[in-house]
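Here the complex is missing a single protein chain, while all its other protein chains stay put.
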Amino acid sequence: MTRYAMAVDLDLCQGCRGCMVACKVENNTVEGNFWMYVFRFEAGTYPDTKITFLPRPCQHCDNAPCVKVCPVGARFKREDGLVLTDADRCIGCRYCELACPYGVNYFNWQKPEKAQYAIVDWRDESIESVTGGLIPPYKNPDLDELWGDEQRRTAGGGHAKGVMEKCTFCVHRVEKGLEPACVDSCPTNALVFGDLDDPDTPMSRYLRENRTWQLLEEAGTRPRVYYVGGTPPTRHQTEIERPKATV
Amino acid sequence: MPETFLGMPEITRRGFVKGSAVAAGTAVVASTFLFKTLDGVAVAESVAAQGAVEDFIATTCWIGKQDCGMIARRIDGRVVKFEGNPTNPRNVGTLCPKGHAQIQAVYDPNRVKWPLIRTNEKGVTGEWRRASWDEALDLVAEKVNEVRARNPKLVLWQKGRSKAKDFYDDAFVKSIGATKIGHGAFCSDAGYRALEYTLGPHAVLHPDFRYCDYMLSWGWNITGAGGNKFCWLTWPRHMVKARERGMKITHLDPRLRSAGPFADTWLPIRPGTDLAMAMALCRELIAHGYLDRPYLTTYTNAPMLVKSDGMILKTTVGEGEEAEEIGLVWDEASGAAVPFGDAESPALEGEFEVEGEKVKPGFQLFIEHVDAYTPEFAAEITGLTADQIRRVADEFGSHAKIGATIVVDGVEVPYRPVGIMAYHMTQQDLGFQTARAITMVPMLVGAVGAAGGQMVDFTWKIHKNYAKFEKIKVEDPPYDFQLKNSKYFPINTGHPGIVAQTMIDPDRWGVEEIPEVAILHMVNPLASFPSRPEYLKSYMKFKFVVDINPWLSETADYFADVVLPAATIEKYEGPTSATDQYIDAVTMRIPPMEPMFESRGEIDIYMDLTERMGVLYGEGGYLSIVNKELKLTGTEFELPLDQKPEVRHIFDQWAKGQGIEEGVAYFEDPNHGVYIKGPMKPAEIYGYVTEVPFGGVIHRLYGESLLDAQRQMIEKGAEKIYWQDYTAFPTWRPQTMDSSPSEYEFVLLSYHQIEHKQTRTSFIPMLAELAPGAPLDMNPASAARLGLREGDTVTVESHNAITGETRRLTTSLTLIESIRPDTVAMPHHFGMWTHPQNEGQGPSANEIYFTGEGYTSSTADQTFHVKVKVTKGGDA
Partner (left out) sequence: MKVEKSLPQGVGKFTPGWIVFIAVAMVVLIIGVLAYLYEANMGLIVTGMANIGTQGGATWGLYVVMVEYFIGVSLAGIVLVAFAHVFDIKALRAISRLALLLTTCSLMVGLLAVLIDLGTPIRGIINMILYVRPQSPFFGTFTLVAVGVLLSSLMYLYLDGRRDAAYLADIDSGLRWYHRLWAAGYGDTQAEQERHRRTMFWLSILIVPFVIVALSTEGLVFGIQVGRPGWFGALQAPDFIILAAASGLANLIVLTAIVRRVLKDDSTLIGPAVFKWLGGLLLAATAAAVYLQIVELVTMLYATPGNERLLADALLRGPYAWIFWSGLFLVVFGLTLLVTQAARRQWSLGVLIIASVAISTSVVAERYLTVIPSQTHGMMLPYEPGSYFPTWVEFAVVAGMFALGALLIGLFMKVFPIIPLDGKRAEQEVLVDA
């Protein structure tokens, strides 16, 4: 069996937020939605201060509260561990978002085309002549496909008004044998992804060779994301450099 | 499908009449309206099944300065994503946020779509009419030729932060005989001058991360910018690997944010005081005997005997053509002064008498010079504690392993695993001398050019300036408009701000001719460079300005007569080194798609322009210079001089000339994209083991010719403010800004952000989302004292200590603990207005920085510091 997991090495993370943009371009997420989010924290008082970074994708929990509360089974966990949202089934009740202790869910408050960086007029004639009117112009066709044994619409293409979305562990890439976009792009290789059940994957090796911890272990969610180095976040940290995050 | 209220497909009249089955259809309409696609209703198809063609092409990042290798994924010729090219040593398959986000820039409808010709007066926001390429190019060629006919040097070709290899713009400049200026001291050229002077290569400091154990991150924006040579990604990759090995980092910076979590120790140094810090470190290293005497005596002028007038005691060796002046050193073995290089044991300390004249080795003078820089003295200046300074010196000295060697690729190399990363330390009042001072720290322990130690360039190639600086010329007016060899800036870093000033008031500077035409290429002075008022005045004096730019730059908005739309990534550009310092490789930018709109690559534009100007063909023409620059001259791949080639063909010839059979196709192939030449050899990297060690030059610890230049400047009547820093050793003096009234209590500095590149990204929506604008960072303690709170609108007023002028900007306040309480900081990158996305992004520190006396110093250095006061309120 395949059991996918991700490791985040905080000793390597530069807080560059490249993973956030990689995810956005790959998954065509709209403005203000960060399936991958990188906290930048500051703690202490001058001159004894500390700055730390913390990337936060969906934790793809084994005991996922978001799955439990979904009234229609739109949020489900696959056998390989991916926690996905079926965009064709979701009724937009937003229970999963409230149930998730990590704040990783993003609801589509409006038509995604309208939320796609509306500052830019993607309907510009000379652009449409190249893109055929797609919004965004870099629209990824993989996202419209059905994936997995279940053949459900689970990749980012679910972007539709009134429907929930979140990090998919890049199901459409993983199924093609590629690494998730954020992992693939990380300049310092702070993100690792792979099969836990295969002892030879970098992922398994990573877990063997490092001491790991998990986000909000106390919530009992049993995440599939393992952190290496650093320390769990606390309320003594203040978030600095928050992105503009409007809906 | 057009949509109406409720998002229902519009029911056309015909459709309505025909569709009597509206009721039946309601279910269908409702299902698309409210369900979008219910289970099973929509059957998605795979890319292939959708009938789309997917392919990949290699290219390089267009935003950053290190041209990371990228693979573009295309669907039916439309680029949908850029990913890192795994074979490129610089980025190894990874990308930074800008690398990804540039896809939005490519498709930005706010690019300049077609040539524009100005229809209103200059000095205000431009009004434009669309022109054909023919009309625009003809107009530019005519205007430029008019001036060229009189004096081609009065055609100013100006470029900012360069990218790729500049063969094609050099060919343009040379073929039309124009004057070329770059960003100069607005980036770090003062630092380049300092190292050309001190060590020889055209370089700035960076450590050998492969072996380094202890690094001073000296104003290195580790997590935010690039440092030297690279844009961002490569150094940090090396750094995290070095840290995994156990390398320790001490971070000297008024802000901790730049080092993020990577500083093992943070020393929040007061801005602009780095020279004093470096001299104190030198003093402590000497005091504790952390000295590499063999290095100092063999490769530096430290043992050379200096007379009481400050000049080195020299003798002539060789005869006739071969004759060469060489300094004398005191040989302890023979007890006599002998030519440098001939001594068995050259003295570094002491006082000697040679031919009745009292002389001291340069190093003795250095000891005496740095003696005043006690840790206590430096602590006072730098705002650090004496203990902190001692500790750094001790750590640096003890980690240096003086005397050790290591075998690298079979070659034994001196091993000094201590190094410094310092690039923008030249962006301060004492910039040039600060860069020299910081270089002296690793020099003392022999770490320069050692394994694990102080690297400079990627190779130890000696720049022609090294020899030039042996004798610095100070001439009488008239000067050229850059003030080269002038009594003001005898070593001239190249400073667009000076051009602006000489244009405004040529008489004051003894300048007779000022440029008449400007061709702007990848530069936006009005937004990127300090002191906007100078540009506003000087650019009005140009008779004709053309901007070659994918966007309407602020400079073009006010001053361009013609704007020619350049392509972004959709063009051929290169070749570019792809080395990461350890692997040698070359790559180039390939258009991943047709240029958007009517934009064109610069090479196309320059070929068309030179053709119209009559300098494309023939010997000395554009093509012949391209041949030379690409080393095609005399080879079978030489471009014929009588016909205009396709740009792709030029690169094809170049690639074939490199021995790559497939030609440019090799670089287009997503499996390649990069031509790897192999590992860099120790003899290329380490100065100690190059063919002739250190390229055969003597490192200048003692700056004799600087002192000489000072005397000439005084003699020519230059004011003290110009000559004061031309000293043989870096010498601390209070900064100009320190004499601003005490109410201007903060130093304002600016920094680069990882999400943005200079002024060319703030309008890319995904980046603007991550780093939305330019707040003022302040320590909460200072804010509390001033009664200011997070998010407050504040007015920042700067003061020019020389002229008394004040300037103001308004922005919002951000509180951060990790900054000195006497320092405030703003991110660079903003303050623009031509793009709709610029709305609300806030101002640029450049609006209130100063150039000119006191702020442009020494070698035409530019400080990015100014004293400011911060008050609540203001109109944002």
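Should a chain be cited, it is by its letter among A and B, assigned in written order, with residues numbered from 1 in that chain.
Convention: a contact is a pair of C-beta atoms (placed from the backbone, for glycine too) under 8 Å apart; a residue touches a chain by one contact, two chains touch by 3 or more.
None of these values were measured; they are calculated from a predicted model.
Considering A:Lys68, A:Lys176 or A:Arg222, the position touching the chain not shown turns out to be A:Lys68 (whole complex). In the full complex, subunit A contacts the hidden chain through residues 32-34, 37, 39, 41, 56, 65, 68-74, 89-95, 97-111, 115, 161-164, 215-216, 219-221, 233-235, 237-239, 242-243, 245-247.
The rule is short, and it goes like this: only the chains that are shown with their structure count from here on.
A separation of 35 Å divides the Cα centre of subunit A from that of subunit B.
Across the complex, subunit B meets subunit A through its residues 7, 36-47, 50, 52, 75, 78-84, 91, 93-97, 99-101, 103-104, 107-110, 113, 222-223, 232-233, 236-237, 240, 243-244, 256-257, 259-261, 266, 268, 593-594, 596-597, 754-755, 765-772, 779, 781, 814, 816-821, 836-837.
Within the complex formed with subunit B, the residues of subunit A that make contact are 10-12, 14-18, 20-22, 24-26, 31-32, 42, 44-47, 49-53, 87-89, 111, 117, 119-122, 124, 126-127, 130-132, 134, 136-142, 144-146, 153, 157, 160-163, 184-189, 230, 240-241, 243-245.
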